[in-house]
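Shown below is the structure under consideration.
Here the complex is missing a single protein chain, while all its other protein chains stay put.
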Amino acid sequence: MSEVIEQLAARLGALEDREAIRALVAAYGPLADAGDAQAVADLWCEDGVYEVSGFARAQGRAEIAALIDGPTHRALMATGCAHLLGPVSITLQGNRATARGHSIVFRHEDGRFAAHRVSANCWTLIRTGLGEHGGWQVLHRANALLDGTEAAQALLSFTPPQPAS
Amino acid sequence: MSEVIEQLAARLGALEDREAIRALVAAYGPLADAGDAQAVADLWCEDGVYEVSGFARAQGRAEIAALIDGPTHRALMATGCAHLLGPVSITLQGNRATARGHSIVFRHEDGRFAAHRVSANCWTLIRTGLGEHGGWQVLHRANALLDGTEAAQALLSFTPPQPAS
Partner (left out) sequence: MSEVIEQLAARLGALEDREAIRALVAAYGPLADAGDAQAVADLWCEDGVYEVSGFARAQGRAEIAALIDGPTHRALMATGCAHLLGPVSITLQGNRATARGHSIVFRHEDGRFAAHRVSANCWTLIRTGLGEHGGWQVLHRANALLDGTEAAQALLSFTPPQPAS
């Protein structure tokens, strides 16, 4: 393979990685609101962690699926909810990446919708091999309410990647 | 064209398709809030359908444009509104694709904003040929309030595509 083609392939690969990570994060909300516990859990790697500050820490797919199948989430679904995740700010570093962004849980109550939880999220993702989403999976997702606490704000803080020299 | 280049072109084409579909969906909210009825309608294919559960079913560009020009939408615009569509989870299948995600209609009333509608959306898209957005157009958009009804939740449910074997 010529050098020109190798360079094109590398640039294409970087775009594919970002697209896969974006798709992975974008799948969470629809799957959660559909109540598809197994598909949600499968976004994580086998021993991945989902940490919701002040609410739960689930490790491994069985525990993550149990959050979606659990009474809190099912009660939300029964009256109506939407897990809206905004676009993420992605930083790629080889086989590891971070993605930062907001999530809003809207809740339907008394015929109206309210923003029930407004949170900061920091996703750590790893490339685990072949498979869906280009092999990318969630290693860790930290979520914390943006209620003025510095810990939540810190999840959104990052030093942007330096340009290649 | 060598096999290597053909493979690169195919990978690039898949990214372009996802980008075109994302752009198509991302254009809806701004165009709707600008009141540009014809541009909204042109996102759909000629006999495309826009189905808003419990409110309207429009088929064809003239009917879709009439929704944007109609009294309900114009009243929303007059007092202030935002049609925020979240990122979509895209599944490509050749010349057809689906995109799932949330939409929130914010309404301005008495000097405050409220989440007026919080909905699930399932878009079915087709590649119709050359033209804007890589030839992709909306064949069908289903929208339903996430008020606890299973029909709305089902719009967000999907079996993720299997990895190529």
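Quick notes on this structure:
Which chain is which? They are A and B, in the order written, and residues in each are numbered from 1.
We take it that contacts are C-beta pairs under 8 Å (C-beta built on N, C-alpha and C of every residue); 3 or more make two chains touch, one makes a residue touch a chain.
If you're wondering where the values come from, they're calculated on a predicted model, not measured in any experiment.
The omitted chain makes contact with just one of the residues B:V49, B:A97, B:A115 or B:L155: B:A115. Of B:V49, B:I68 or B:L85, it is B:L85 that touches the chain left out of the display. Listed residues B:G35, B:G70 or B:G148: the one in touch with the omitted chain is B:G35.
The omitted chain makes contact with subunit B at the following residues, 1, 5, 8-9, 12, 15-16, 19, 22-23, 25-27, 29-31, 33-36, 39, 42, 77-87, 106, 108, 112-115, 130-132. Mapped onto subunit A, the interface with the missing chain covers residues 4-5, 8, 11-12, 15, 18, 86-90, 100-102, 104, 114-120, 145-149, 152-154, 156-163.
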